[in-house]
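A single protein chain has been removed from this complex, and every other one stays in its place.
Naming follows writing order (A and B), and every chain is counted from residue 1.
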Amino acid sequence: MEVVAPYFSFWLKGAALTLGLSAASFPISAFLGLIVAFAAVSPSRPAALAAAMYINLFRGLPEIIVIFLIFYGSNIVLTMLAQPFGIQIGGTNPAIAALIALSIQFGSYAAVIFKDWMGVFPRGYTEAGLAIGMTRLQIRRRIVVPLLLRSATPALGNLFLVMLKISALASLIGVEELSRTTSIIAGSTREPLVCYLIAAGMYLVISAVSGFVQHRFEVAMERSI
Amino acid sequence: MAERETSVGPSLSPSPKTLLEVRNLRKSFGSLEVLKGVNVKAAKGDIVTLIGSSGSGKSTLIRCINFLEEPSAGEIVLDGQVFPALGEHRRTRKHNADLIALRRKVGMVFQSFNLWPHRNALENVMEGPVQALGVPRKDARERAHSYLEKVGLGDRTDHYPSQLSGGQQQRVAIARALAMEPEILLFDEPTSALDPELVGEVLRVMQGLASEGRTMIIVTHEMQFALEVSSEVVFLSKGNIEERGAPSDILRSPKSEALASFLQRYRS
Partner (left out) sequence: MLNFAILETSAFWWAVLNGLGVTAALTVLSMIFGFITGGILASMNFYGGPGVRMGAKIYIFVFRGVPLLILLYLFYYGLPRVTWLRGSYFWDLILTSPFRTAVFVLTINNAAYLGEMIRGGLRMVPAGLLEAAAAVGMTKTRIFFRVHAPLALRSILGNLGSETIAVVKASAITSVITVRDLMGGPTVLGKVYLDPLTPLLVVGLIYVVIVQLIDLVTRMVGRRLSHPGTVQAHHV
């Protein structure tokens, strides 16, 4: 235990990045999910088809593959783009690659959640808006989206907890979040057991705190209705 | 026919006295024809009540008037503006704009209130003026206050729908429709979802509106109310208008078998 103690601030930095990565990706995912869900239920065939393809693609792709694909893929694309200009590019920033990968992947999960809720969205609320002459866009913005966000809050909260754990995979492309810092500390102290136990504990704390915040949020939400 | 198909938007119609006219309205859901060519007229200040047994097409008719349901054929004329059924035509941007213009002049009150649960009473009423009419928030707030006052809920403005009784919710919904200052109000069984002891408060508000000379089309099963306020009662049966006329004639001395047996079921 005393061997790993000096690394504690390094560890906390990793934990902060874990939280930060998810906190940054999640709103993007939710936004993407909303758009895709609206496309999925839209009367436009191409839009619905594109949404269904996106949802089914990421329903099947393991997150670890998406992270690697975005990381290596963007590297190759960037290099190809830069080649004609003779510019040397240092490669994709791993944190940004992870951010993009998580956002896209979880965007599809969020889309499924929103789509399910849209399926049971009371038609009367929409019709009440139509009846007073609101436009479809106004109804979406002022009525559907707020109510959807409210009903989806528990599912979205769970999704955030999933994202916190999945974000550990960002360590595999070199993002120095909690898992990565743990591996580094485990390597230099030669105490992998202790280090990974501590990391597990940290993840549990992060999850518990997030879960608690989520619970308070849900309660507050319920009160406000 | 040909004329209707070419005229996409509103155009002037020759009978200015009538405020609303439903002409030859047909509506099918798949192979089921629910309305089989219905005609209804309402002049300013008229109160037309629609009665008929369940499934006769009352809701469908009233929902076709503001195009919540897309009619299959026929047309709606409001204030001389003709809004034709689209039939096979695709909706265009112009069409949507026309529909929105129509809906801003036609208020609707639903059986199940349909108040937005995330907005309190005041916000529910303000939404239309602010969003659909572009009234400045401050004015809309005043307007909402006055209409909530009018339906007797001046002291409930910051209550959310879940904190209101059914009767109160329906009165907020009426205020929401009134706040648009519509030319005509549509009611689809506004008291059917209410506990019996709450029906009265809603009917009283509607009676008040009637005495102000508002134009209304009301689907209802409250025969006494229909008798008192209607200028015309229309009996709908299987998608056709079976009988129509003055309330006392229709409700007291039905001519058709169908109406007689329908009324029989409401006498207890």
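Methods note: a contact is a pair of C-beta atoms (placed from the backbone, for glycine too) under 8 Å apart; a residue touches a chain by one contact, two chains touch by 3 or more.
Every value quoted in this text rests on a predicted model; they were computed, and no experiment measured them.
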{"item": "Shown chains touched by the chain that is not drawn here", "value": "A"}
{"item": "Touch with the omitted chain, as defined above, among A:Leu49, A:Ile76, A:Ile96 or A:Val219", "value": "A:Ile76"}
{"item": "Option from A:Ala23, A:Leu49 or A:Ala200 whose C-beta touches the chain left out", "value": "A:Ala200"}
{"item": "Interface with the unshown chain - residue positions in subunit A", "value": "56-57, 59-66, 68-69, 72-73, 76, 79-80, 109, 112-113, 116, 119-120, 155, 161-162, 165-166, 168-169, 171-172, 179, 182-183, 186, 191-197, 199-200, 203-204, 207-208"}
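One rule holds for everything that comes next: only the chains that are shown with their structure count from here on.
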{"item": "Centroid distance [mean C-alpha coordinates] between subunit B and subunit A, Å", "value": "46"}
{"item": "Residues of subunit B defined as touching subunit A within the complex", "value": "66, 68, 96, 100-104, 106-108, 110, 112, 114-118, 127-128, 131-133, 160, 162, 173, 176-177, 180"}
{"item": "Touching residues on subunit A, where the partner in the complex is subunit B", "value": "122, 124-125, 127-135, 138, 142-143, 146-147, 150, 224-225"}
